[in-house]
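With one protein chain held back, the other chains of the complex are shown just where they sit.
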Amino acid sequence: MKQPDPAQGPGRRRARRLVTLWPTMVVGALIWVLLWGDLSWANVISGAVLGALVALAFPLPPIGTATTVRIGPLLHLLGRFVGDLVLASFQVAWTAVVPGRAARGGPTPHGALVSVPLRTDSDLFIATTAGLSSLVPGTLVIDLDRPTRTLRLHVLDIAASGGPDAVRDATLDLEARLLRAFAPSAELARVGLAPYTLDKEERR
Amino acid sequence: MTLVTDVAAAVCLLLGAFFSFSAGVGVVRFDNLLSRMHVVAKPQVLGLLLLLAGVALRLQDRGSATMLLLVAIFQLMTSPVAAYMVGRSGLRTRCVDPAVLEIEEDEFPAREAGR
Partner (left out) sequence: MMLAVGVVATTLLAVGALLAVVRIERGPTMLDRTVAFDVLTTALVGAIAVEAAISRRTESVPILVVLSLVGFIGSVTIARFAAVEPPKNGTAAQRSGPRPGAGAAGGAGPSAPGSVGFAGPNAGSGGSGVEPGPDPADVTGRKEES
C-alpha cells in the first residue's frame, strides 16, 4: 500500500527510502549495543550504520503499518504469552516423555490441520500472529494464504485441544490480544474489536 | 544472596536441560514430521531460554546478560520461522502422510503447486 509512486523521479524515491530506513537503524543500533553489552556512542552509531547498510544491501518489501502501543493490553499479551509458552512446553514435553502411551498405538496423538481465517489485513499483524501461534499450546503454523488471510495450523492433539472450533477461537483470541496491544484504532474498529476489553474476548 | 541466585540458577539449568531432553525424546518417538516439529517449536525454545537464564543468573555480568538476552530474542523470533519453513515444505513436498491428519479442509492433497 505504501508503494512509491512510479511517476516520481528516482531521486525522490531514494530519499523516501532513506526516510523509511530509520526503524532498521534503530533496531540495528539496539542489537549492536546488546551484542557488545556496552552503551556507548560508538556502538550506537556503528550499529545504526550497519542496520542501514543491511537494509540497503538486502531490500525487502515494506510491511509499513502504523502501530500504536497500548500499555495495558500489551502487558496482557505478554503475560498470556509467557504463561502459554510454559504451558505449551510442559504439555508437549509430557506428551513426548510419558511412557505408557506406546501401548496404545504409538506415542503420537492424532493431529489435524485447521484453517483459521484472520480478521486483520496487515502483513505485520498477520506475521506476528502466525509466529506467536507457533509458541502457544497445541498449534503450529504450517502455511499462510495471504490473499484470504488464512493461517493453516497443525494441531498436535486435536482431541486435547477441543476440536477445530476451539483452536480457531483460541487463535482469534490471540489475534485480538495482539491487535489490542498494537493496532491503531481505525484498524481495531474495522475488524470490530473494542480497544479495552481485558477479560473475555468477544467472538465475532 | 549468592545462595539464592545459585539455587535459582540450578533450578533453571535443570528444568532447561529436561526440556531439551524431552525435545530429543519427542523427535525420536513421534511418528510424523509435523508432530516432531511441535517439539522443536515449544519445549526446546523454553528449555534454551531457561538455560540462558541460568547462565545469566550464575555469571552476574551485565555484558554477558545482554548478549544472552539477544540469544533469547533470536530464539523466540527464529524458532517459529524455522518450524514454518520446514512444515510448509513438508506439506508441499508430500513428506507428510495425510493419513495421520484429520483434514477438515478439502484442498490439502491438491495443494502442492507453486512455492
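Should a chain be cited, it is by its letter among A and B, assigned in written order, with residues numbered from 1 in that chain.
Convention: contacts are C-beta pairs under 8 Å (C-beta built on N, C-alpha and C of every residue); 3 or more make two chains touch, one makes a residue touch a chain.
All values derive from a computational prediction rather than experimental measurement.
S.K.: Contacts of chain B with the missing chain: which residues?
M.R.: Chain B touches the missing chain through residues 6, 9-10, 13-14, 16-18, 20-25, 27-29, 31-33, 36-37, 39-40, 44, 47-48, 51-52, 54-55, 57-59, 61, 63-64, 67-68, 70-71, 74-75, 78-79, 81-82, 85-86, 88-90, 93-100, 112.
We take it that only the chains that are shown with their structure count from here on.
S.K.: So what's the Cα centroid distance for chain A and chain B, whole Å?
M.R.: Measuring from centre to centre gives 16 Å for this pair.
S.K.: Touching residues of chain A toward chain B in the complex: what are they?
M.R.: It comes out as residues 31, 33-38, 85-86, 88-93, 95-97, 102, 106-115, 130-132, 134-135, 140-144, 152, 154, 156, 158, 164.
S.K.: Enumerate the contact residues on chain B facing chain A in the complex.
M.R.: Against chain A, the touching part of chain B is residues 18-19, 21-23, 25-26, 29-32, 34-35, 37-39, 41-43, 45-47, 62-67, 69-70, 76-77, 79-81, 83-84, 87-88, 91, 100-105, 108.
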